[in-house]
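Heads up, one of the protein chains got dropped from this complex, but the rest are sitting where they should.
Our next item is chain A:
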Amino acid sequence: MQMSAAPSTVPPAQASTAQASAARAVELDRASVVFGRGAGAVTALAPTTLRIGHGAFVALVGPSGCGKSTILKLVSSLLRPSDGSVVVGGREASVRALRIGMAFQNPTLLPWLTIERNVMLPLKIVPPFRHDFRRERTRAFRDRVHALLARVGLQDFAGHYPWQLSGGMLQRANLCRALIHEPDLLLLDEPFGALDQFTREELWQDLQALYLERRPTVLLVTHDLREAGYLATRICVMSPRPGRIISDRPIDLPQPRDIDLIYRPDFVEMTQSLRELIAQVRK
């Protein structure tokens, strides 16, 4: 698969030219994050180099607190690197050269808006949609939101408020909000963490279908190795705090993948080896 073309062993010098950067969606070059100063300083992320090509689906796995979410925050420019650089779409992360969609672990839907208005929110903020928002919010944008909600089985809940929905429904709506503005870069921070296995598998399939439709670049943070293996085209394993990437491997299984895949022996073997790797570094 194309993903294996961008392993983390590419020398930094080669990537520093503008041309090379533009070819990639995300580029972390020895980026690190340190909170606080002096003796009380906490290193959330050790210098990390990670390059992600356009259209890749990268899963970041590793023990809790290893800095997985920190990488997402760097890429979405919620955080600035203490050192090193974070380049997104060939520009510095804060420039927002790429359209970003993000879904967090908690479905952070705004409680005062209906599901429809929540999902519509990115269209109100993100260019070029924002220019047409006033005109289209009751027409084209509304249809668009309803069509996407229908894709994940929420068509009858557009007028409901977040607290009226179950956890699984909220995560579906959350995913819709991350996708409504057709992002080039989708950042997912354990979006299925709090769900039961069946709902999770359903949502994996939904996400895979949505991914294959437009092929945005995806960076998925997860604890779940089966989730990573089923969805991703490349898996990066991180060490405990201060985190850094210790393993980077492509998953060369053809897509779309059938959900039964996760119970096949070779798949189980692959997740087992990842599991052992993480178990080792946790010690």
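Basically, contacts are C-beta pairs under 8 Å (C-beta built on N, C-alpha and C of every residue); 3 or more make two chains touch, one makes a residue touch a chain; residues count from 1.
The criterion applied here is as follows: contacts and distances are computed from a predicted model.
Per the UniProt record, the absent chain's protein name among "Alpha-ketoacid dehydrogenase subunit beta", "Insulinase family protein", "ABC transporter permease" or "ATP synthase subunit a" is "ABC transporter permease".
Note that of A:Pro122, A:Gly168 or A:Pro216, the residue touching the chain absent from this view is A:Pro122. Of the listed positions A:Val61, A:Ile100 or A:Ile251, the one in contact with the omitted chain in the full complex is A:Ile100. Among A:Pro111, A:Pro128 or A:Pro254, only A:Pro111 touches the chain that is left out of the view. Where chain A meets the chain that is not shown, the touching residues are 76-78, 96, 100-102, 104, 106, 108, 110-114, 121-122, 124-126, 158-161, 163-164, 177, 181, 187.
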